[in-house]
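Only a single protein chain was left out; the remaining protein chains are all shown in position.
Let's look at chain A:
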């Protein structure tokens, strides 16, 4: 049971990639604990919390997600088709197979692995009316709607720019690559799949004021010695321990 509930509340690897947040924060931001037993010996560790979350285009750490999953709100269970390998990454060129933009190609903008969704930039849009207030006229905006990766989009083969199903294969060097089933050509994973809100590429990260510098981080200061941590620190700080500990028994 615990496994199922953990599966239900799991946030996909590629959906949280862009935000670059630690997992513990995502868990903390998502958690809705209604009751927790006190930390006392006469209580068993039990929590009553929300187990089923509704995932939509709002990220789990946003206030919109909290509004969707407000306490007391329940949703119909959403069946999500299990997928073995995730094929769609940020910056991939894909072709839309359904809807008013059928046959058009676009770039993947957002990934929602919990629902098998992607959002293609500028395609499959819906006009949405945004009301600002009574004084001002409302604004109509084109809002991209999510597309199912299993049936509604396909990757584009770079050799002939046509949509194609893909599979993962190994190269001679042992790298795992996406290969177009139709032409057998490798579809490279775009560089922008590594992009996060903090950097375009990991090596292009600009160090901030509070960060440890890279040189300081990489400096090896560890020297193996036959000491425990405490012994080493006491030696460095000139703390002499001359008290003899009393005899004690573990039980």
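Going forward, contacts are C-beta pairs under 8 Å (C-beta built on N, C-alpha and C of every residue); 3 or more make two chains touch, one makes a residue touch a chain; residues count from 1.
Throughout what follows, contacts and distances are computed from a predicted model.
Between the names "Trafficking protein particle complex subunit", "Large ribosomal subunit protein uL29m", "snRNA-activating protein complex subunit 1" or "Thioredoxin-like fold domain-containing protein", the one given in UniProt for the chain missing from this structure view is "Large ribosomal subunit protein uL29m". The omitted chain makes contact with just one of the residues A:74, A:130 or A:228: A:228. Within chain A, the residues in touch with the undisplayed chain are 1, 3-4, 7, 20-22, 24-25, 28-29, 79, 81-84, 150, 198, 205, 207-213, 216-223, 226-230, 232-233, 236, 246-251.
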